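Read the structure below first, then the notes.
Note that this complex is displayed minus one protein chain, with the remaining chains in position.
Think of it as A, B and C in the order they're written, each chain with its own count starting at 1.
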Amino acid sequence: MSTPAVDLNSDLGEGFGIWRLGDDEALLDIVTSANVACGFHAGDPDILRRVCTRAAERGVVIGAQVSYRDLAGFGRRSIDVPAATLTNDVIYQIGALDAFARIAGSRVGYVKPHGALYNRIVHDEIQAAAVVDAVHTYDPSLPVLGLPGSVWLRLAAEAGLTTVGEAFADRGYTANATLVPRSQPGALVTDADAVAARVVRLVTDGVLEAVDGTAVSVQARSVCVHGDSPGAVVMAAAVRNALQDAGVAISPFAS
Amino acid sequence: MSTPAVDLNSDLGEGFGIWRLGDDEALLDIVTSANVACGFHAGDPDILRRVCTRAAERGVVIGAQVSYRDLAGFGRRSIDVPAATLTNDVIYQIGALDAFARIAGSRVGYVKPHGALYNRIVHDEIQAAAVVDAVHTYDPSLPVLGLPGSVWLRLAAEAGLTTVGEAFADRGYTANATLVPRSQPGALVTDADAVAARVVRLVTDGVLEAVDGTAVSVQARSVCVHGDSPGAVVMAAAVRNALQDAGVAISPFAS
Amino acid sequence: MSTPAVDLNSDLGEGFGIWRLGDDEALLDIVTSANVACGFHAGDPDILRRVCTRAAERGVVIGAQVSYRDLAGFGRRSIDVPAATLTNDVIYQIGALDAFARIAGSRVGYVKPHGALYNRIVHDEIQAAAVVDAVHTYDPSLPVLGLPGSVWLRLAAEAGLTTVGEAFADRGYTANATLVPRSQPGALVTDADAVAARVVRLVTDGVLEAVDGTAVSVQARSVCVHGDSPGAVVMAAAVRNALQDAGVAISPFAS
Partner (left out) sequence: MSTPAVDLNSDLGEGFGIWRLGDDEALLDIVTSANVACGFHAGDPDILRRVCTRAAERGVVIGAQVSYRDLAGFGRRSIDVPAATLTNDVIYQIGALDAFARIAGSRVGYVKPHGALYNRIVHDEIQAAAVVDAVHTYDPSLPVLGLPGSVWLRLAAEAGLTTVGEAFADRGYTANATLVPRSQPGALVTDADAVAARVVRLVTDGVLEAVDGTAVSVQARSVCVHGDSPGAVVMAAAVRNALQDAGVAISPFAS
């Protein structure tokens, strides 16, 4: 019988210029996969260099956290970008990040869309296909990370890409295994120990308790944790410690 | 006795979004090396994709025309960027362009700084070293293109990079083999036939006639031509035709 | 019996940095209202200064052509900007342009949204209300220009703003007085004389011939002409000349 394994991923490098967001240093000691901003919603070249260097030093896999071109909106605003432009925007970002990953002795190991793009390609066939096209064109061996059941992962799989589903450590789930919208009660689980226990159960049993108490089946090779507040880092560390205590192997899905 | 050879280089991909500058299509049939804008002074991902694709189809070598981050100023304003940031800005640009070059079946074959950065590193040791560091870190086999006698080419050579000097087809030269400042008489040669004759003499004899009539020795493996006006394209074509008529091999310096 | 009157409006100042779009000089001799880009989709401060100065010299009324923040997409991509942010983005643009209008001895005389924002607030109540809020907050005496029948003009009128409907000189209309979509036959009228004749009939009789031959009633105090190609300028001039020959007064709707 095999040891269960899970990857922990988090968004990193989300500052710009003088501005910082999140505690990259602390997270790099917790996660196994770093979703690194590529400059379109956050992340300037100095930041990309620093995060890639430190991720490589720690053996954390570097992922391209690609986004709409939207610094002012932090990539959180859906934009009707034509498909061909979206494809090229994504290729540009992966290429730029890959330069820093490679000079650090690593490489871009996967792609995870950010923010509004992440949410839109859960259902938007055209934009999802455009992002798939970008990854496939750049390097068809690159895995992609996203929401289980999304159009994005379905089209990626159809194109021959390796797909990886993720769960969210601190988000509430419905009985249908979808996320509780942020505007509704139960959208967030805020107690670090409760979050840690949920993630352990998810990884060992493949089950999350939904807001209505139902036990729902969720398959996720990766779990997303946050680091944009001191409390978030504490929670991420609690998740890691609980997994280790439960004998779960914490290992990246990509190499 | 060997056939003389020269490379013709020109700036391409210098539009942004809806805006266009120069006739990329016409130039790609004339030059052997394309200095492609990388997004910091001009060049969006759609443009990078298109220019790289068409350059690769024609066997034109793709160079990274790296710049200060300055869309509003088209990279023509000197900026006191700290050295480490400049290094990372250049790596970012090369990486982004390389993605498009590689998916087109080519690769970034050389680096040529643009505009104010080009001019500044003729003499600024710190910024020149920062750009050299970027190229050397990204790929020490990449040749660099620049002004003969510049700090930029000297430091690049000292770092072990292959350096290539260029001449300007339509610029006047002083008796010291420097360019006549644009504010002075004789800065520009505007007659296409005269320009073509000057380039042929430069390539076959290693000599240019200075504004004071002196014959000055100029060693240039590459000649820069322009394409930002209908007249410029006609001049570039005249240069190419005259070189071919003179039995000069027009071939890229990089591969 | 009164002389019929019409305003001619056109988009101006739509370059950025080194890039130009359209023939501002030619249009300023044709139109009575200039929709001036404010920096979010096009238009840098040098351009705003120049266009405002020349518009004021000629007595052309200056309008704020406000847009989504989207230089790379020229404001042609719909963006899900939150309402409060959209309101503030519009106020920022009007204020910036008004500075240049005032130092030229004029002032912003009206507001016309650009591109994707123009199209979205034809039907999107929330974004339309956000733009109305911006204009009303900045100066409730400012007229707004837009598509007859749009949510934008309806909400503006409800808020007490003066609303002005416009027609498009070179666009085909359906029998319902809506524009023929650009993807369908008859979307554009390309013959300058035909366009001129249509505009004269519109202004004098309040009627346009639809693509199916129906005579449709269209009320438009302003007609939009283009200047982004040599042919467009010729057409705009033809419209102006035909109106003058027909005894129509060409006069701005705002002051």
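Methods note: contacts are C-beta pairs under 8 Å (C-beta built on N, C-alpha and C of every residue); 3 or more make two chains touch, one makes a residue touch a chain.
None of these values were measured; they are calculated from a predicted model.
Only one of C:91, C:159, C:179 or C:194 touches the absent chain when the whole complex is considered: C:91. Touching the chain that is not shown, out of B:58, B:77 or B:123: B:77 (per the contact rule at the top).
The missing chain, though absent from the display, is touched by one residue of A:24, A:44, A:133 or A:166; that residue is A:44. Along chain C, the points of touch with the absent chain fall at residues 39, 44-46, 48-49, 84-85, 88-89, 91-100, 103, 137-138.
By the touch definition given at the top, chain B reaches the unshown chain through residues 69-70, 72-73, 77-82, 85, 116.
Considering the complete assembly, chain A touches the hidden chain via residues 15-21, 42, 44, 71-74, 76.
Keep in mind that, in the parts below, only the chains that are shown with their structure count from here on.
Spacing of chain B relative to chain C, judged by their CA centroids, is 42 angstrom. Per-chain Cα centroids separate chain A from chain C by 43 Å.
Within chain C, residues 72-73 each touch two or more of the remaining chains.
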